[in-house]
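So the structure is just underneath, and the comments pick up after that.
Every protein chain except one is present and positioned as in the full complex.
Note that the chains are named A, B and C in the order they appear, and that numbering of residues resets to 1 at the start of each chain.
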Amino acid sequence: MRYSFLSILANGLNGQSDWKPAWRDAAPKPSYDVVIVGGGGHGLATAYYLAKVHGIHNVAVIEKGYIGSGNAGRNTTIIRSNYLLPGNEPFYEWSMKLWEGLEQELNYNAMVSQRGILNLYHSDAQRDAYARRGNAMRLAGADSELLDKRQVRAMYPFLDFDNARFPIQGGLLQHRAGTARHDAVVWGYARAADTLGVDIVQNCEVTGFLREGGNIVGVETTRGAIRAGKVALAVAGSSSRVAEKAGLRLPIESHVLQAFVSEGLKPVIDGVITFGAGHFYISQSDKGGLVFGGDIDGYNSYAQRGNLPVIEDVAEGGMALMPRIGRLRLLRMWGGIMDMSMDGSPIIDRAPVPGLYLNAGWCYGGFKATPASGWCFAHLIARDEPHAVAGAYRLDRFRSGHLIDEKGVGAQPNLH
Amino acid sequence: MRIPCPYCGERDAHEFSYLGDATLVRPDPAAVDAQDSALADRFHDYVYLRDNPAGAHREWWYHANGCRQWVRVTRDTRNHAIAGASLAREPGDAA
Amino acid sequence: MADRSSHDPLHDPLAGIAFDRVPPAGAYGAAGEPGVGVSTAEEPFIALAVARQGHAASVVERLRRALGVELADRPHAAIEGGTTVVGTAPGRFLVLSRSEPDLAGTLRAVLGTEAAVTEQGDGYVTFDLSGPRVPDLLAKGALVDLDPLVFRVGDAATTVIAHIGVTLWRTGETSYRLLVARSLEAAFTRFLIASGAEYGLRLENQGSGGRG
C-alpha cells in the first residue's frame, strides 16, 4: 500500500483496519543470488539498491535479531557531509544527496531534517582546521560556512560564551546537515526492498560460511544453511566476529559508544551542535528529547553498554557548553558496538576470500552513510568493481599506506 | 569499571589509558632482512590486524594517573569481567 | 578573568575569585569551626629515586639504612623524622625532606648507580589537609577508598582528583598530605574550596595570589 495523506484518512475512518505489514517476515529460502548478512541500515539499503538499481531481486537480508537492532537503532541520527579528506568527502556528500530525495523515493517519511550542524571552535588553530575542512567540503560540492562568534551567538544565544573555560570563537556550519529518524530509515528501506522482492529474514544468525574450493558459496545460520552466489557482510559492530568465521582478521576493533536522551522538552535547540573543547554533541528529536553523546568508552567491548566516566565526561561537556541544561534530566543511556577501524574510515571491498564482500569499519559515523554505503556496496557486489566515490575504501590501504585518517591519530581505534 | 593495578590496587578505569591487544609482538626488525617485504607484512599485521575477540581479551592499560605502569589485563569483552592483571615487566600470565 | 558570574555569591565560595589565580588565604564557606584546614607550601626538598634495572630491592635496603625508613612494595609513605619516602610505583620513591638542601645529591651518594635521581622539589605544591571532614572532602574527588577505616596512616595513593593528578598519603588521624603539580595549584585549590565549603574551610597559603 502506498502511504499518503489519503491512506491515513481512509484508515482513520475505517478504524485502522487496512494496514498491511510494512515488510514480510520472510522465512529463509535455500538459495539466493545474494545473501546480505546484517539487517541494519547498510544491509537493507544494499538490498534495496541491488534490486532497484541493478535489477538483482533474488536477495535475502539475514538479521540475527530484529531489523534495526544494531547501531542503526541506537545512533544519534546525525547526517552530514562535513568530512576533510578526499577519500571521504565525496562519498559522504553523495550520501547527503541521496538523503535529500530518500523519503519520496522510499515513500516513507524518515524525517530527514536539514536543520544544520554547527561544529564550534575555541582557538585560532581549530578555526583554521575547520577552514581547511570547510574548503574541502566546498571542493566536493558540499555546503559549508565558517561563522564567527557573533554569528554563532545569533544562532544559539544561550551557549556559554562568556564564562567558559574555553571560550567559543565561532563555528563551522553545514546547513544541509541535520538528523533523520533512525528507525524509520531502517523500516523505509526494509519496506521498499521488500516491495522489490527482497526477503528480510529476522531472528536468524549467521554462524558460519559454506565453502566450495576456497570460495564462499553461502552461509550457515541458526535457521539452516543458505546458499548464495555472493555473500555480503554488513554487520557493523560484529564484523570481526563474523569475518573470523571466514578466516579473516580485520583492521578493526569493537568498542562501545554510548548515547543519551533527555526527557521530552519543548524546543530547546534547533540544529545539531558539537562542542569543540570537550566531548559533547547534541540535537533534539522531534519528540522533544535532547539526544546527545560524546566519546567512545575507549576499550574493546561487545557488551553494548558503557560506564560512568564517559557519561560524566559528556555531562561536563554539556554543562560547560549549555549551562541551562543543568536541571534537565537524562532519561536513558545505551550503547552500541562500534566497528572502529584502524584509520577511522570504512571499508567497502571484496574480501580476500572469493565470494565474500565486506562493508565494515564505520566507527561512530555510519548512519549518515547509510544510503551511499548501500548504493556503493550494491555497485561493488553487482559489478565487482568499486563505485567511484567509494574507491578509497579498500582493505589493502593499510598495507599500501593510503590511509584515510581524518583525525591523524594513527592505528589506535579508540582515539578515532 | 575497576582495573586491579598490581601496584596501586583496584582503580577506576578512567585513571588509565587503553592501548588494546596485548598479545601482539613487535616484529624483530633484525630477524628479517630490512628490505624484505615480509618485514613490512609482519609490521602491517602487528600495527593493523586484530583478533578483536568476543570473550577473553588480553589488553594493555597504562596507569597514567597512578603508577604509570603498563598493566596487562585479561578482560571479557562481552561483560567486562576482569580475570587478572599483571605488570608489563612481570612475565606473568594475567589470567 | 571573570568569575562564575551566574552563581549566587552568597552560596558560591568562589564568587569573585579569578580562576587563574591561587585563591587567597582565608575562611571559605560555612561559618564556625572549619571542618577542613588546608595549608600549602612548596615543600623545599623533594627528589625522586628510580631504581635501575634489577636494583629495586637493594635501593629499598639502602634507603632503609640511610634514612631509617621501612619501605613496602606498594603505595605507602614511610615517615621518619623530617624525612618521608613515598612509593609511587615499583622501585620508584619520592623522598621529601624538610632539612636536606641537597637532597638529590645526598640520595645519589646513598644510592650510587643503583638508582636514577631527579630533583622534584619545584614540581609540586604540598597541600596539608587536616580536620574531621577531610575524608568527606577527598571523597568528592578521588575514586579511591580513603575511608579512615581502610586507608590507614601511612597509606598512600597516586590518583586523580577532579581531573588533577595527585599523590597523597595519610599523615595522621585526621591529617593528609597531597602533592599536586605546581601549575595546577590554583585549579586544585578551587576544587578544595568548592567541595569543602559546606564544612567550612580555612586556607592558609602564601597568599600571594599566585606562585612566582
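Keep in mind that, in the parts below, a contact is a pair of C-beta atoms (placed from the backbone, for glycine too) under 8 Å apart; a residue touches a chain by one contact, two chains touch by 3 or more.
To be clear about the criterion, contacts and distances are computed from a predicted model.
Asker: Select, from "NADH-quinone oxidoreductase subunit D", "Molybdopterin synthase sulfur carrier subunit", "Sarcosine oxidase subunit alpha family protein" or "Multicomponent Na+:H+ antiporter subunit G", the UniProt-recorded name of the complex's unshown chain.
Answerer: "Sarcosine oxidase subunit alpha family protein"
Asker: So which shown chains sit in contact with the chain we cannot see?
Answerer: The undisplayed chain, in the complete complex, is in contact with A, B, C.
Asker: In the full complex, which of C:66, C:79 or C:139 touches the chain missing from this view?
Answerer: Touching the chain that is not displayed is residue C:139.
Asker: For the chain not shown, which residue from C:127, C:169 or C:188 touches it across the whole complex?
Answerer: Answer from the full complex: C:188 touches the omitted chain.
Asker: Could you pull out which residues of chain A are in touch with the chain that's been left out?
Answerer: Within chain A, the residues touching the omitted chain are 3-5, 7-9, 11-13, 15-17, 19-25, 65-66, 68-69, 73, 86, 89-90, 100-101, 103-104, 107-115, 122-123, 125, 127-136, 138-141, 144-146, 158, 160, 163-167, 172, 181, 183-184, 187-188, 202, 262-268, 277-278, 284, 286-288, 303-305, 307-308, 311-312, 314-320, 323-334, 397, 399-403, 405, 407-411.
Asker: Spell out, residue by residue, where the missing chain touches chain B.
Answerer: 1-2, 10, 12, 17, 19, 26-27, 29-30, 34, 39-40, 43-44, 46-47, 60, 62, 64, 68-70, 79-82, 87-89
Asker: Since one chain isn't shown, list which residues of chain C touch it in the complete complex.
Answerer: Chain C touches the missing chain through residues 1-4, 6-8, 10-13, 19-21, 29-30, 42, 48, 50-53, 115-116, 118-124, 136, 139-140, 142-145, 147, 149-150, 162-164, 181-188, 190-191, 194-195, 197-198, 208-212.
Convention: only the chains that are shown with their structure count from here on.
Asker: Counting in whole Å, what is the centre-to-centre distance of chain A and chain C, each centre being its mean C-alpha position?
Answerer: 47
Asker: Rounded to a whole Å, what is the gap between the Cα centroids of chain B and chain C?
Answerer: Between these chains, centre-to-centre, one finds 31 Å.
Asker: What are the residues of chain C that contact at least two other chains?
Answerer: Touching at least two other chains: none.
Asker: Going by the touch rule set out above, which residues of chain A reach two or more other chains?
Answerer: As it turns out, chain A has no residue touching two or more other chains.
Asker: Show me the residue ranges of chain B that touch chain A in the complex, using the header's touch definition.
Answerer: Where chain B meets chain A, its residues are 1, 12-14, 17-21, 40-41, 44-45, 47-54, 57, 59, 75, 77-80.
Asker: Which part of chain A faces chain B closely enough to touch in the complex?
Answerer: Going through chain A, the ones touching chain B are 240-241, 244, 249-254, 298-303, 307, 309, 342, 398-399, 411-414.
Asker: Touching residues of chain B toward chain C in the complex: what are they?
Answerer: Residues 7-9, 11-12, 14-15, 65-69, 87, 89 of chain B touch chain C in their complex.
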